[in-house]
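Every protein chain but one is kept in place in this view of the complex.
Entry: chain A
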Amino acid sequence: MLSSETIQNIINVLSWTVLIYMILVIIFYSTLYLISAQMVRKQRFRRKESSYLPLMRSLYTRPVSVLVPAYNEEYTIVTSVQALLALDYPEHEVIVINDGSSDGTMDELFKTYELEKELRFPRILIGSQPVKHVYRSRIDARLIVIDKENGGKADALNAGIDYSSYPYFCSLDADSILERDALLKVMKPIVESDEDVIATCGSIFLVNGCTIEGGEIVEIRTPKQRIVLMQMIEYFRAFLFGRLGLSRFNMLLIVSGAFGLFQKAIVVQAGGYKEGLVGEDMELVVRLHRYMKENKIDKRIEYVPSPVCWTQAPDTMEVLRSQRSRWHRGLAETLWTHKRMIGNPRYGFVGSVSMLYFFLIELLGPIVELIGYFIIPLNLLVGTLNFEFGVVLLTVALLYGSLLSAGAVLLEEWTMHRFKNVKELIRLYLWSLTESFWYRPILVFFKLGGLIQFMTGRGQWGKMERQRLDDVVTDEVKEKTS
């Protein structure tokens, strides 16, 4: 048995760890927030259309292949493709990669776009599971559909890269909708930097609650379900200040699989998407950074705050649990794969700051948070902590977390003010204040689940229940009306 002195010592060490960790997190997030706010402020009143119009008109935009891996996406695929073909961009092709779907994804595409077989001989740059057939639409020749055997998302994207015709590709989820000028905006830093920027990504927001017509978002509203609302706030926080701040110093480690633009050549040189991982999007970006540093290539990966990609969020706790466990497992896998970069100054800011941040704060955060939830009551129990001090400490942690989320809502209103209704904005703000009290602890458990899956080598993709994109809206409206 441990003596009471040993127990007290253990509790002391844990308490100090949690306290120091908390201070570090507060300092890091506050710095990130200030940097992002400064960046947002600089562009706040910039006339949007004039800053990228020359690009639209110029001959120098690079053609882009939009890659859409689809696995059982029969409800969303047509709306997504419709929106992608309608993008404002001088030259692009849309490649849907059907990754062995067992539902009616192919039927929907056949029916809507009158596909016909096409003979294609790609030079295999990366390789993938066998491709059964390649189709092209008779209605719009820019649409190509690759029907291949199931191999996972990374494999589907690799097949898309092999079959793509253009020097840039944009990876996109089949349930996502891009705003019409999104591609143009993410291409802007690439062209303006004379291709010193090799990958870009834009903001991703949630489509739940919005009105879609003809594959376009026409009205933005807050979702009814609380967990979706909380995810909306989380997305604001992640994109409007997390990624923006990291991007400022070329430390961005995530170009979301839902919407990212890449230079094909460098992705091929780095080996394409790695199969067998759940976080293939993050792994690719980390590998690109690693490849660039090891080969002394001075290129950048940038985040563009304004272009918007809309995607569906899980609306049940079960699906959310599965998604977050998967994301956290993906994070763990990526960090494990590239563990030599963590804290390694050889990899510049990416190694010494960004990888360290993702390891200490993002990966280990849930463990420390969990300890934190128990350590204060435990301290109070064994009498090592003054009651008032414990309560105060807990309050600071919770209030600060809420303030960050509320700050993200403010940033949204400050920059984009997409919510026209003041009541909706207040609702969003007030819910954001509650984040630390219930939503965040739930996520801590989900993330810990992902960590356990990683350590035990178990776990699978889980199932995301899709709805037709227009149904997401209809259901919301019905609920609101009733």
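Just so it is clear, a residue touches a chain if its C-beta (ideal position, glycine included) is under 8 Å from a C-beta of that chain, and two chains touch if they have at least 3 such contacts; residues count from 1.
FYI, contacts and distances are computed from a predicted model.
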| item | value |
| --- | --- |
| Listed names "Ubiquinol-cytochrome c reductase iron-sulfur subunit", "Protein ImpB", "ABC transporter permease" or "HEAT domain containing protein", matching UniProt entry of the absent chain | "HEAT domain containing protein" |
| Of A:V218, A:M317, A:L364 or A:V392, the residue in touch with the unshown chain | A:V392 |
| Residues belonging to chain A that touch the chain removed from view | 41-47, 50-51, 54, 58-60, 116-121, 123, 133, 136, 167, 191-194, 388-389, 392-393, 395-396, 399-400, 402-403, 406-407, 409-410, 413, 417, 422, 425-426, 429-430, 433 |
